[in-house]
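This is the structure, below, for whatever I ask next.
Not every chain is included here, but those present sit where they belong.
Read from first to last, the chains carry the letters A, B and C; within each, the first residue is number 1.
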Amino acid sequence: MPDHIYKKLEIVGSSPNGLEEAVKNALARAKKTVRNMRWFEVTETRGWIEEGEVRDWQVTLKVGFTLEE
Amino acid sequence: MPDHIYKKLEIVGSSPNGLEEAVKNALARAKKTVRNMRWFEVTETRGWIEEGEVRDWQVTLKVGFTLEE
Amino acid sequence: MPDHIYKKLEIVGSSPNGLEEAVKNALARAKKTVRNMRWFEVTETRGWIEEGEVRDWQVTLKVGFTLEE
């Protein structure tokens, strides 16, 4: 019976345009090597500042994906 | 003398378009049954992934509202 | 030898338009008196509600900046 087992990765995405795009970029990269991603959890939101302005948002997320049998 | 008393609800809003809209959707629904909402606190940010992309943002928030006398 | 030392400030930015703009507003104000800001960490996300809608996002952030020798 299919009791699913998942694994969680921790990745950090970045973007100059904001939190949502940083997450999007992280997933776009993870997708290249990870199949069956199911959910993410944001665990940290930070950013780099340059000349008093946000140069890059940095969002840490845990990504859960199904482990195939 | 009016020492206000508040109650806090915990609700989860979702939206394919991002964090702000997930909060907005949660409040729009809560407004139907709760009066006098005053503030919210984001306690968790997660989301569901489909085909390697964010299908839905899910934001958990506590909402404080005034209890009427 | 340049072992950098940083100081962290804790500030709260607000904006009716969302989380990113609240951070931007906080940094714009901090920039007037603080030089060499390097990074920020979001530590709290809240907001004020009026008539059942978000009137203001409030984002608390720690800002790290280099202390000059």
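Operating definition for what follows: a contact is a pair of C-beta atoms (placed from the backbone, for glycine too) under 8 Å apart; a residue touches a chain by one contact, two chains touch by 3 or more.
Quantities reported herein were computed from a predicted structural model and do not represent experimental measurements.
Asker: Taking the 3 displayed chains as a starting point, can you state how many identical chains form the whole complex?
Answerer: Number of sequence copies in the full complex, not just those placed: 12.
Going forward, only the chains that are shown with their structure count from here on.
Asker: At least two other chains touched by the same residue of chain B: list those residues.
Answerer: Touching at least two other chains: 19.
Asker: Which of the residues in chain A come into contact with chain C in the complex?
Answerer: Within the complex, chain A touches chain C at residues 18-19, 44-49, 52-54, 57.
Asker: Spell out the residues on chain A that touch chain B in their complex, using ranges where they run on.
Answerer: Residues of chain A touching chain B: 19-20, 23-24, 27-28, 30-31, 37-42, 63.
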